[in-house]
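A single protein chain has been omitted; all remaining protein chains appear in their positions.
Order of writing sets the chain letters: A, B and C. Residues in each chain are counted from 1.
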Amino acid sequence: MNGMRYEAPSSVDEASALLAGASGKARVLAGGTDLLVQLRAGMVAPELVVDVKNIEEMTTYSVNDGAYTIGAAVPSAELHEDADLLGMWTGVIEAMDLVGSTQIQGRASLGGNLCNASPAADSVPAMIAASAICTVAGPNGRRDVPVEDICTGPGQTSLANGEIVVTIKLPKQASRTGDAYLRFIPRTEMDIAVVGAGVCLTLDEGGTCTDARVSLGAVAPTALLVKECADALIGTKVDEAAMANLDAAARAAASPIDDKRGTVEFRTKVSGVLARRAAAIALERAGS
Amino acid sequence: MDGDTNGYRWIGTRTIRPDGVDKVTGRAAFGADFSLPGMLVGKILRSPHAHARIRGINTKKAEVLAGVKAVVTSADFPEILPAEATKGSSPPNYRHLSQNLMAREKVLYDGHAVAAVAATNAAIATEALSLIEVEYEVLPHVTGVLEAMAEDAPILHDDLFTGGVDPKPGKPSNVAKRVEFAIGDTDAGFESADLIVERHYDTEGIHQGYIEPHAVVASMAADGQANIWCSSQGHFMVRQYCAGLLNMNIGDIKVTPAEIGGGFGGKTTVYLEPVALLLSKKSGLPIKMVMTRDEVFRGTGPTSGSYMTIKVGAKQDGTITAAEADLRFFAGAFPGAPVHLGCMCGFTPYDIENVKAVGYDVVTNRPKAISYRAPGAPIAAFGIESAIDELAKKLNIDPLALREKNAAKQGTRTAYGPTLGVVGFEETLEAAKNHPQMSEPLGANQGRGIASGYWFNVGGESSASVSVNEDGTITVTSGAPDIGGSRASLCIMAAEIFGINIDQVRAVIGDTTATAFNRHTGGSRVTFALGAVVIEAAEDCILQLRECAAKTWDIDIDAVEWENGEARPAGDNAGKFEPLTLPEIAEKTPMTGGPISAKKSSNVQGPGPAFGTHICDVEVDCETGHVKILRYTAIQDAGRAIHPGYVEGQMQGGVVQGIGWALNEEYIYGEDGKLQNPGFLDYRIPVASDLPMIDTVIVEIPNPTHPFGVRGVGEIPIIPPMAAVANAIENAVGLRLTSLPMSPPKVLAALDNGD
Amino acid sequence: MTDVVLSREIARQYTDGETRIVVEGGTMRAIVRQLDEKYPGLKGVLSEGMAVAIDGTIFQDFFLEEVGPDAEVCFLPAIEGG
Partner (left out) sequence: MAKNHVTTTINGEPVEFLCETQQTLLDVLRDELQLTGSKEGCASGDCGACSVMVDDRVVCSCLVMGVEAEGKSIETIEGMADGDQLHPLQQKFLENAALQCGICTPGFLVAAKALLEKNPDPTETEVRYWLAGNLCRCTGYDKIIRSVLEVAEEAKGA
């Protein structure tokens, strides 16, 4: 740990060059709410820390024709204070707002929460349900990647050496669309999700569900995008029968483990419960 | 209750604590806030194994690392032989304490200290730890109490034979001792019962969870004289234990107490101090050691977990005819589970003719258990108060009414022998019955639970001095750390006795050279015991003040009375003199015999035992097993509340610790015997958003043995909550939960299995 | 006369199961001496880690306590708090 270097470049290209140059011995510092814990615990010992908070593109966000482009390092508290953003992508912003305490909210970011690649990250299922797209920059230029394709396993991402997530795009919402995210924790705050469920659905004038995406967190090595859950809703009025099918589909999709935070039985059952409850909230938001 | 202060001027008022401003401005110096020039950083290497024989420790590489100034292992500590284990009649067992500080032949738990280093900075000290080579022979381990009692269990100590059984056992065991408390004939009592309830209950080990990690700065000179600055529940305890462990003269050690950031019993022993002294001796420099949170959980004492069997029998009319408890507590790596206290307190709230409580103190591969708020009593109360609730339900009697029918009162014989003196249990039940919460309507999946608790309270060795300063202000110096506002209560009592304004009195905690010995802060003793000594010293000062006035007026001291902070002639025939105020007399002391002060020391006896009764409302989410505390009321006999604000604070804090114990707190060990949740992320103490306001009702049945009637208040509030929550859950969803914590997975499983 | 109450454990080991013993009053020291004369070895256990309750009031440091006539003395383990 002694002699760890710190750099705070002002452009994405510099940052990715620094990362590429450090051949894997570097870490990106956004909010630091995961990185500093890992450093302190000796879980990681990088030679270089690249602070991306001097890069304007990564610390600001903008809305263009209803679509939001959010810098990967924008602190959650800043997003939550934007009434319009909160009003449109309520589920995503609320999900990110669940991460840690008020103090964590002042630092933690969507990009950090995603790239830390925890299976229990709260914002990830919500972003997946919302069809969020990452812009990834690296030595070979930029590419767009759906959020669900970033994490490949606990602590593992599909980012190549020198690549960083620069922004996260939340698309313009079709009318009569609502999203919601719920998680289960033993307390009311400060815990890691035992199960998480994100739902985004769209209704037609008649109130029939025409599109839906359902994602589950903490019940597999990465957040799951569960087509069967969506199918349970699409074409229905999201009535009790649909909800029961959604519940069953979520339980079927969940493949959790026993650990200090929950049992297989518990996580399986609760994934169905939360999918149902999140869908009910999303439905209400789509309707209003 | 603040309206009526019983004719007192200060007793029962909410004054501002003398140490308050420093604590709201960040100026108060806690354990880790102290430093000395040239200070080194000390760190401890801890065992990664739950149970292993140490084949060898090689510290050479660490010693030669640049910046490393000293390395110590158990070889540097004097070995304490069994014959020398106890000095005098009281704990601790120094042999065990020494082995717990630094493992000798074996490591006995994940986190057991095996070596320590001192270096010029933290990074070097950390690197040095990684260079120490320890050769372990890993042994089979056992962390559960029943598993540890099994015939074929791995044995922790070859020299540990079960005590309290005859004939004396021939082979070593993990059961350190068996205790039994009994009155009457329980077999006959159960014979005459119309209904009997019997169940097993179990609880996990939990930690006191103080927010301040253990911290010390120690400096030992070449001549063996030492200075220690640390936060603990007893700086005299630290001095005594260090001397006993390192064969030093007590007089060669001075301990200065830092502000203490919570203890709850967990800081009633030493972990770092003797190690820091040895590192300082070896390096010739001062040493600072501060535990990480991980070390606090893995290396310091949690409380026991347990397996209990509770059996209670009653007549149809609710008269309890017999009660039995079989309590098996694990003590961690060394004997000393508070199981005897659980046996003694458990059934004491009830007047029962036939009682038998048997306890087992069992060692396991966990950190050595240490006191936690009313040691033993909350564990026993979880089982017993759950059983009383089940009994009430089966008898179709209101749980509060059943308790009233069998309530202990003055003259009730306890299972541990004595009869109770003046106590206020019935008054707490009465207050519960009349509390508005009892008539709050309950919705679907909501329930209400009642539970009670008993604690002896403790007195003990107490020393303090009271000085009348030159300007007539008063300085109170005591020797027991203030962990919850006791300086405020000592000021109040002194101001009341002197009859002067509270801002004329300041209380400080003196170091080990400022007063004679004080037993550590714990057992809810300080306001009671130190209060008694301070009152005695203040009265002595008043006698001297009257003497000064008598000399000034040239009349007999009996002709001088003390009232409202001034000396007055007692009646007209004493002579006509203008009253002399405290400042006026203080000014005159150079001419009237010199400074006025009084030092008092005594082993204060007769603490008033006390009872509490709690009401808890919960709501259960039947799809997730999540339990929400809707409303909570704690009712307690405080004897006399000196500072109601801090009495309420003790009650509210104890309740919330109990709620954490009930719902989420637990030590989670893996198959490998390693602690899986050594941090505040997964060791889940309650957060503000988990809770409602905690209502309190202070009942005041004065303790006849204390001048102001004080009873201890700190421990009782943690005794009833676990059962109160369990009883509320049962009332909400009809399920009797018998295993702590009642975490969502357990509650949901119970709901699904309908058991 | 003073009633002394012992736990069943101690009684089993030292007094052939007798848990209630009548002795002359006086100080606790005198009472313990009498008990030890009646039941050799009892002084040892009663002096280590024990407290007494005299008519219900607990004393952890009891040897010098005066016990009034017709008082009841119970021996119990010393109590440590958190």
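Just a few scattered comments:
Convention: contacts are C-beta pairs under 8 Å (C-beta built on N, C-alpha and C of every residue); 3 or more make two chains touch, one makes a residue touch a chain.
On a predicted model such as this, the values are computed, not experimentally measured, just so you know.
In the full complex, the chain left out of view touches A, B. Interface note for the absent chain: among A:Ile104, A:Val145, A:Ala160 or A:Ala280, the touching residue is A:Ile104.
Listed residues A:Val63, A:Ala77 or A:Ala248: the one in touch with the omitted chain is A:Ala77. Although one chain is not displayed, chain B still touches it through residues 14, 16-17, 19-21, 23-30, 32-33, 123, 208-213, 259-264, 290, 292-293, 483-485, 643, 645-646, 648-650, 652-657, 679-681, 685, 687-689, 691, 693-694.
Hidden from this view is one chain, which touches chain A at 1-6, 8, 29, 31-33, 36-37, 39-41, 49, 51, 53, 75, 77, 100-104, 106-107, 188-190.
Basically, only the chains that are shown with their structure count from here on.
Viewed as a network of touching protein chains, the structure reduces to a simple linear path. Counting contacting C-beta pairs between every two chains, the top pair is B-C. We define each chain's centre as the mean of its Cα atoms; on that basis chain B and chain C are separated by 27 Å.
Here the CA centre of chain A is 44 Å from the CA centre of chain B. Shown for chain A are the residues that touch two or more other chains, of which there are none. Listed for chain C are no residues, as none touches two or more other chains. For chain A in complex with chain B, the residues that touch the partner chain are 1-2, 41, 184, 186-192, 194, 260-263, 265-266, 269-270, 273. Chain B contributes residues 89-91, 164, 166, 179-182, 208, 264-266, 268, 338, 340-341, 344, 371-375, 416-421, 456-461, 522-525, 603, 605-607, 609, 705, 712, 714-715 to its touches with chain C in the complex.
Only residues 5, 7-9, 12-13, 47-49, 53, 55-62, 65, 72, 74-82 of chain C touch chain B when the two sit together in their complex.
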